[in-house]
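A short worksheet on the structure shown next.
Complex shown without one protein chain; remaining protein chains in place.
What follows is chain A.
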Amino acid sequence: MTAPVQEGQRLPRQKESQPRPSHPKRSTWADVVLLFIGACFLLPLLWLVLGSLDPAAGHATKVPQQPGLDNFTAVLTPELLFRPLWNSLLLSAGTGVVTVAAAVLAAYPLSRYRSRFNTPFMYGILFGTCLPITAIMVPVYGLFVQLRLLDSLPATVLFLAATSLPMAIWMTKNFIDAVPLALEEAAWVDGASRLAGLRSIVLPLMGPGLGVVFIFVFIQAWGNFFVPFVLLLSEGSQPAAVSIFSFFGQHGAVAYGQLAAFSILYSVPVLALYAVVARGSGNSLALSGAVRG
């Protein structure tokens, strides 16, 4: 998962321009072709599932002779599973909180006040989403060495937050744009301050949108390998993405079964979170925040 869909500024608002959706005739051959492609997409995951259930797993994909949960019980230890997952949680939740807080603060004035500052800033932000993050990891490592921030979880959180901020500000601004100003004005007339209006009117109305931004940032941070790989060196602070390498090397032969079991336990939280977003309001909400300019 990388940049958001900031696409199609011109996509017509569906209700205005499209009284009825166009649905061509359903056809069976489309079903067949789609199912074939879908099966191809699942194939690489087959090894993960079968291997995790096979205590004698190797590279090869095969139905386990004696399937069992041995691999899962083997990785259910504090060192192998719980500490790395806890570190991943701290890293991802921290990144999510910092990103959403900074994005809301920044997006509010950008959405509500008119200024010459807005357009260049928003284009700068969009440009920021285009930056290849992997390219700046070497310089970021240098920066962290100079500032003595290597191996610091908070500093890594701040860096991850900075990388997801452009997308988060862009999405959050679109969500705030969608909250009618009139509602806030009504609150001001009743004596509420700007901040009170933001807290009592805008935030509740864009709650689901902020949830989507948080979950997207969380999923990205959770799945990110390269950033913690470069910036977090000691074993005690490494998240699951990096600690996964403990199944190689040190223990001699590669423990493929345990690697697969660990991979599944590590992947399930983000798959579940994505399902929440997709089910909640469909991809449409996630996309709509990003799509409307």
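Heads up, the rule we're going with is that contacts are C-beta pairs under 8 Å (C-beta built on N, C-alpha and C of every residue); 3 or more make two chains touch, one makes a residue touch a chain; residues count from 1.
In this text, contacts and distances are computed from a predicted model.
Student: According to UniProt, what is the chain that's been left out of this complex called? Choose from "Amino acid ABC transporter permease", "Acyl carrier protein", "Multisubunit sodium/proton antiporter, MrpC subunit" or "DNA-binding PadR family transcriptional regulator".
Tutor: In UniProt, the chain that is not shown appears as "Amino acid ABC transporter permease".
Student: Could you tell which one of A:Leu69, A:Leu105 or A:Ala186 touches the chain left off the display?
Tutor: Only one of A:Leu69, A:Leu105 or A:Ala186 touches the chain omitted from view, namely A:Leu105.
Student: Per the definition of touch given earlier, which of A:Ile169, A:Val217 or A:Leu232 contacts the omitted chain?
Tutor: The missing chain is touched by A:Ile169.
Student: Using the document's contact rule, name the residues of chain A that touch the chain not shown here.
Tutor: Against the left-out chain, chain A lists 1-3, 5-12, 14, 17-18, 20-27, 30-31, 33-35, 37-48, 51, 58-61, 98, 101-103, 105-106, 108-110, 113, 115, 117, 121, 123, 126-128, 130-143, 145, 158-159, 161-163, 165-166, 169, 219, 222-226, 230, 240-241, 244, 256, 259, 263, 266-267, 270-271, 274, 278, 283-284, 287, 291, 293.
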